[in-house]
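Only one protein chain is missing; all other protein chains are in place.
Now for chain A:
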């Protein structure tokens, strides 16, 4: 019985490659494009962040210059209330006593409520 043999002259070549036209640009163009966009964004961000830093420095120093003024006013008010409290305690109790066992100035937790409403 004759065996199956390749046709004379061999088989025809099998077409396994697909000849579809490549879409779009070459890959490295996309990489370069994205890189350019990101670089531009980072450049803008850098300058924005730098300006933002200087703006916050400006604001911080404005507040630093004002802090002693505000603090002095608040302290004066606290001392006025403290002395008034002390005077009142002396009047009511007849003696000067310390509320807290400390030499530091302590903002009172409870405040005096005037008996008649002030305005």
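The criterion applied here is as follows: a contact is a pair of C-beta atoms (placed from the backbone, for glycine too) under 8 Å apart; a residue touches a chain by one contact, two chains touch by 3 or more; residues count from 1.
By our rule, contacts and distances are computed from a predicted model.
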item: Missing subunit (named according to UniProt) among the choices "Trafficking protein particle complex subunit", "NADH-ubiquinone oxidoreductase", "DNA topoisomerase (ATP-hydrolyzing)" or "Ribosomal RNA-processing protein 42"; value: "NADH-ubiquinone oxidoreductase"
item: Contacting the left-out chain in the complete assembly, out of A:5, A:22, A:69 or A:93; value: A:69
item: Chain not shown: contacting residue from A:42, A:83 or A:99; value: A:83
item: Contact set of chain A toward the excluded chain (per top definition); value: 47-48, 50-52, 54-55, 57-59, 61-69, 71-73, 75-84, 87-88, 102-105, 107-114, 117-119
